[in-house]
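A protein chain is absent from this complex, but the other protein chains hold their places.
The block that comes next holds subunit A.
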């Protein structure tokens, strides 16, 4: 069904977008993920601005197609704009999204990202071998223990690392800070 232009408002579009699941982690929506940067409504068209997570993430195209499909159920003219800057960061994950990740067995990012503003502090500090592997504990999403360890800096998708819990012995994915 196509709504009349008068009924088309931003809140409605955001609500429709909140039903578009991330193809890799279907419990969170593209809104939870923080990649929807702007929604513009004009007469009978909608423009959605998306910011990709990782440059090579294969889900990027799937997400665009899913957003288009979801909105075209309501509006015929859907435009999608890709915006690179400012670059996506896990700080944009919603609180709701973090809770859903936890419930799904993926530990959400444990700390705020220092981000590339750290550039001003010198590039060398950011790549100290211990940067990002510091004392911040990643709680196990299964039993809550912080007695966990990193097994691999990369996991099943670019956005995750592999951990294991030394208390309950379960391995788990960690949505790494980015």
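Quick note on the criterion: a contact is a pair of C-beta atoms (placed from the backbone, for glycine too) under 8 Å apart; a residue touches a chain by one contact, two chains touch by 3 or more; residues count from 1.
One rule holds for everything that comes next: contacts and distances are computed from a predicted model.
Trainee: Leaving aside the chains you can see, what is the UniProt protein name of the one that's missing? Options: "Alpha-ketoacid dehydrogenase subunit beta", "Heme exporter protein D", "Iron(III) transport system permease protein" or "Phenylacetate-CoA oxygenase subunit PaaC".
Mentor: "Phenylacetate-CoA oxygenase subunit PaaC"
Trainee: Considering the complete complex, identify which of A:42, A:62, A:87 or A:167 is in touch with the unshown chain.
Mentor: With A:42, A:62, A:87 or A:167 as choices, the missing chain is touched by A:87.
Trainee: Footprint of the hidden chain on subunit A, which residues?
Mentor: These residues of subunit A touch the chain that is not shown: 52, 54-58, 84-87, 89, 115-116, 119, 123-124, 126-129, 131-133, 151-158, 162, 176, 178.
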